[in-house]
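Here you go, one structure.
The other protein chains are all here in position, but one chain of the complex has been omitted.
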Amino acid sequence: MSNRLQTLIEELAIANRILGHENVVDAFGHVSVRHPDDPARYFLARSRSPLLVEPDDILEFTLDSEPVKPTNLRLYSERVIHGEIYKMRGDVTAVCHHHAPAIMPFCITGKPIVPVFHIGGAIGEEVPFWDQHDEFGDTNLLVVKPEEGRSLARTLGGNSVVLMKRHGATVVGASLRELVSRSIYLCWNADYQFRASLIGEPQPLYPGEIKLAGAINVKTTAAERTWEYWSARLKASDLWPLQQQAKASRRLASKPPRAPGRTKRRR
Amino acid sequence: MSNRLQTLIEELAIANRILGHENVVDAFGHVSVRHPDDPARYFLARSRSPLLVEPDDILEFTLDSEPVKPTNLRLYSERVIHGEIYKMRGDVTAVCHHHAPAIMPFCITGKPIVPVFHIGGAIGEEVPFWDQHDEFGDTNLLVVKPEEGRSLARTLGGNSVVLMKRHGATVVGASLRELVSRSIYLCWNADYQFRASLIGEPQPLYPGEIKLAGAINVKTTAAERTWEYWSARLKASDLWPLQQQAKASRRLASKPPRAPGRTKRRR
Amino acid sequence: MSNRLQTLIEELAIANRILGHENVVDAFGHVSVRHPDDPARYFLARSRSPLLVEPDDILEFTLDSEPVKPTNLRLYSERVIHGEIYKMRGDVTAVCHHHAPAIMPFCITGKPIVPVFHIGGAIGEEVPFWDQHDEFGDTNLLVVKPEEGRSLARTLGGNSVVLMKRHGATVVGASLRELVSRSIYLCWNADYQFRASLIGEPQPLYPGEIKLAGAINVKTTAAERTWEYWSARLKASDLWPLQQQAKASRRLASKPPRAPGRTKRRR
Partner (left out) sequence: MSNRLQTLIEELAIANRILGHENVVDAFGHVSVRHPDDPARYFLARSRSPLLVEPDDILEFTLDSEPVKPTNLRLYSERVIHGEIYKMRGDVTAVCHHHAPAIMPFCITGKPIVPVFHIGGAIGEEVPFWDQHDEFGDTNLLVVKPEEGRSLARTLGGNSVVLMKRHGATVVGASLRELVSRSIYLCWNADYQFRASLIGEPQPLYPGEIKLAGAINVKTTAAERTWEYWSARLKASDLWPLQQQAKASRRLASKPPRAPGRTKRRR
C-alpha cells in the first residue's frame, strides 16, 4: 500500500474516533472515504463502533458495497448508504451516517433544520427529509437494500445533508475533513436552533449569508484549527492511540481481567 | 463454581458497571440475572451502587428473594422486584430497576413513552404505568413487600418495561445483554421523545416498524458492537478493573488517606 | 485534637469536595458542621472553593461567626448564614449554602420546588422562599450582616431547605451525611421537576408519601451506599487525595510550570 493511502486510512480511523468523541456517532453510525485513485471504490471499517476503529479495521469496498477481498469479518449492514451516494454524486469524497442526539428532535417531529449561526452555514440552505416508510412501508428502518440506498441518495440530491425520519442523518463532504467539520457543526446548529426555538423565533441566516458563511469551515485557518482541536480533545481522553487501545479493548471484551496484577495498566 | 457460572457472574458485575457508567443506575438501582441451571434462583449484588459492584459482591437468591446462604451483608431492600418478576415471567432472564434521569419527566407527569427512533423499538409497543399508591396507599414508595412486587409484575404483564409513578422504571430481558441494551436505549428514546415534544409533535414508529425494529439490538452485529463500545467507555473511565478498584474504594470509604505517600496510586 | 474531631474535620473536607464534584457548589458555596462537643462552635473552611478544601483549611468559629483563633486568612463573607442558623436551630448539625444550576430556574422565577420522586422526599413538604430585597432593599445580595443571616434563618423556620430569590439556596441537616444527601437530591428533584413541567403537569408525592419517603436517605443501607458512591466518583476524578492535591494546586496557582521536567506528574 502506498504511503499516501496508508495516511488516508489512518486519517479515516482518526475521523471515526473524532466523530465518536464529539457525540456525532456512538455505538452505531459509520464513516467512509472514497478511494483517491479509484473512484469506484471506497474505504469503510468492519462492523465496529467508530470510537474504537483502528486502521486495521478498515476494508475496501466496491460501489455495490461488496468487500473487494472476501472476508469473514462482520460488516455494517447499512453500507449501501455509502455506495449508492458515491455512485450518484461524483463530487462526494466522504460520507457519514449517524443518529446524533442533537438532531433527533428534528428527525422525530419533521421540523426542518436551518442554519442559525455562521459556522452552521456549512449545512447549506436546504436540508431535505427522507422517510423510508413512504417508499418501502414497514421495515426495521435500517437502510440495507440497494434500492433503499438509492432512494436515500435521490432525496439527498445535490445537498450536503439529508435527515432520515425516526432514524438519523447522512452527511457528505468534498473531503474527509470537510465531512467531519460539517457533521459536527450540523449538531451544534441543531442544538442552538432547538434551544432558540424554546424562547422565541429563531432567525436563520440570510440566503446570501449562508452561501458566504458556508465556506468558513474549509478555509485553511479554520480547517487546521478545528482538526488540531478535535484531535487534542480525543487525545486528552486517552482515545488516540489506535492500535494499542484496540488490542486492549478486544482482549477485555472477550475476558474481563481477574487477577489484580492484570489491572495494572490503567488509564 | 463452574467456569460458565463464574463468567456469568463476572458479566453481571460488568453489566452493573456499564449501566452505572451510562447513567441508567446511580447510587441506587440494581441489576439481576437468573441462574442458568436453576430457574428458581437468581443472582444479585449485596447492597452496593452498581458502578462499584464486583463479582465477589454477587449473591444467590431464591425466587422469594431470600439469600440462599445466610449472610450478614446488607441487602437491597427492593429485591422482591426481581424475585416476583422471575416467578411470573418464565421468559425473563435478567431484570434492572432504576431511576434514570432521562425517564423521570414521564414518571412524574404520567405521559407515556413511545418508540420514536428505530433503536428505541426495543422498548416495545406498550410501556404500562404502575402507581404504588393505587393499591397500597401512602408508602415510602420502595417496593419491599412481596405483594408490592407481585402487583408491579402484574402491571408489567407481557411487556418489556414498566414505568413507576414518582419513582422510576423496571426493565426485563431475555438475556443480560439484551437487558443492558434495552435499559440504555429506553433512556435515549425517552430523551429524544422529551426534546422532540418541546418543538413539535413526536411521530412514533409505525406499529409494524416497532415489531421489526425491536429486534435490531439483539442482532449479533449490533449486540457485539454495543457491548464492546460500552465496555471500552467504562474502561476509559478507569472503572473496569473490578476487584482492585473495589478494594481501594472500600479502604477509602472507611479512612481517607492522609500521608502523601498513600496517595501515590492515582488515576 | 482528638481523633474523633480529626475524623470529623476530614469528613467535612470530603463533604466539601463531594458537593463540589456533584455540581452542588462550584467556585462559590460553603459547607459547615457544628462542633460535636461544643454546640456554640462550628467548623468551616477559609475562603476557598469547596472542591479544593483540605483538612488544614478548616477553622473553628463562634456562633457569631468569628474565628476562635485570630487569623490572617481570607474568610467567606457569608459566614453568618451558618452561625445564625446554628443559633436558631438546635437540631441542626450541618449547613450548606449554594447556587446549584439545577435550582436556579426556581430561584429566578419564584416557582416552588416540591418533592416529585421518592428520594426527593428528603427536602420536606415545604420549601420556603426568602428575598433579601424585601427587608434590606438594594444590596449585592450577599448575606453578610448578622441581621441578614437571622432574617434568612427565620424564613427557613423548621424546614430543611430555604430558596433565596435571585441567589441560591441554604440546606440544613441533622448530620453531615444527611446534609450532603439532601443537598444533592434537592438538585436532582429540581431537575426532574423542571423537565417534567416542560411536558406536562408534575404530580408531587402525596403528603403521606413525603413523610415516609423523606427518611429513605438516612436509612443505613442508603446512607452507606450513597457515601461510598460519591466518594468513588470523587476519587475516580483524581480529586480525593486532599493534602497533596492542595499543595500542588497552590503551587500552580502562583506559578505555572514552564520546564517540561516539571510537568511530569500528570493526571
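Side notes on the structure shown:
For reference, chains read A, B and C in written order, and residue numbers begin at 1 within each chain.
FYI, a residue touches a chain if its C-beta (ideal position, glycine included) is under 8 Å from a C-beta of that chain, and two chains touch if they have at least 3 such contacts.
No experiment lies behind these values; they were computed from the predicted model shown.
Note that the absent chain touches A, C when the full complex is taken as a whole.
In the complete complex, the residue from C:6, C:23, C:71 or C:139 that touches the missing chain is C:139.
Within the set A:28, A:106, A:130 or A:230, the residue that contacts the chain not displayed is A:230. Checked against the full complex, the one of C:33, C:51 or C:171 touching the unshown chain is C:51.
Those residues of chain A that touch the chain absent from the view are 10-11, 13-14, 55, 116-119, 121, 188, 191-193, 195-196, 198-206, 208-209, 211-213, 215-216, 219-222, 224-233, 235-238, 240-245, 247, 267. Taking the whole complex into account, chain C touches the unshown chain at residues 26-28, 47-49, 51-52, 74-77, 99, 101, 104-111, 133, 137-142, 165-168, 194, 197-198, 237-239, 248-250, 252-253, 256-258, 260, 262-263, 266-267.
Please note the rule applied: only the chains that are shown with their structure count from here on.
Chains touching both chain B and chain C: none. Think of chain A turning onto chain B: fitted on CA atoms, that turn is 90 degrees, to the nearest 5. Chain A and chain B, compared by their mean Cα positions, are separated by 30 Å. Rounded to a whole number, the gap between the C-alpha centres of chain A and chain C is 43 angstrom. In chain C, no residue reaches two or more other chains under the touch definition.
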